[in-house]
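Excerpt of the complex: some chains, original placement.
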Amino acid sequence: MRTALNPGSFDPFHNGHLEIVETASELFDQVVVAVIRNPAKTPLFTLEERLEMLTEALVPFDNVKIVAMKKLTVDVAKDVGADVIVKGLRVASDFEYELQQAQMNRAISGIETVFLPCASDSSFIASSLVRQIAQYGGADRVGSMVPPVVAARLREKFNQ
Amino acid sequence: MRTALNPGSFDPFHNGHLEIVETASELFDQVVVAVIRNPAKTPLFTLEERLEMLTEALVPFDNVKIVAMKKLTVDVAKDVGADVIVKGLRVASDFEYELQQAQMNRAISGIETVFLPCASDSSFIASSLVRQIAQYGGADRVGSMVPPVVAARLREKFNQ
């Protein structure tokens, strides 16, 4: 049995993320989605809110579970028994950054990383752009880019 | 059981390729390495020579087999029952090209592609550079970059 760890901030989780989880759930026996708590940044949604949204959005996937991440990725991987880290890639500059992370993670723990390319029609969806649009009164306009639970939370947060 | 298809020209097969096969053989139940016959280019080694070298270099891997590839990658994938295509990535410009290929392959067949990052210490090894060095009398100097069988064939080909 092979387990993959898919770490991310997911602030918020969007359809590009969902596709990666879906593909990973087909390629591996189990997928653990790990939500990063970055103390240095103030997220739009708290760690708890993000965990709730992911839990709801990922109900259809039997072999996916969700954890909060308060350690280095490679240590979370060990804790959950992951054989490999899975990351989505959208553009070349993502790749350069993620390649360094992957090589660093291999150097300090031996764990490998596999990259899954995003679908072309969601390649422009980024959490930062979704936040920006929602904050300027456009929560309705990102409805086709995020799972229903995330759309609802964005509308609620911005009183729309 | 999950099978991965790893296509490439492998002209010649080098240690960067070997690492990708090794990682793929751990992540998937079976790996099929497919050697591309590109009628538009004159390779350094014939398709048969490349198949022989790969066969010898990949002896240690029980779950890896080698085929010649005379169709589109997605059709070979179907023929061998592959669930996914596996490609190695070294640099950002590789990524841009491979992302298009991956998205095209998904569009025409539904098959997904996963990318494995090369190890940092073999990131500069490319078949084109290995050929170039060997052709200018440097077959001995690429000994640490290719499997022994490839090193031997390079020395033979260039009478060294």
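First chain written, first letter: the chains are A and B, and each begins at residue 1.
Following the convention adopted for this analysis, a residue touches a chain if its C-beta (ideal position, glycine included) is under 8 Å from a C-beta of that chain, and two chains touch if they have at least 3 such contacts.
Remember, predicted model here, so these are calculated numbers, not experimental data.
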Note that 2 identical chains are shown, then give how many the whole complex contains. 6
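Methods note: only the chains that are shown with their structure count from here on.
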Quote the value, from 0 to 180 degrees and to the nearest 5, of the angle by which the CA atoms of chain A must be rotated to coincide with those of chain B. 180
Based only on mean CA positions, could you tell me how far chain A sits from chain B in angstrom? 31
Any idea which chain B residues touch chain A in the complex? 2, 23, 26-27, 83-84, 89, 92-93, 95-96, 98-99, 102-103, 106, 112-117, 119-120
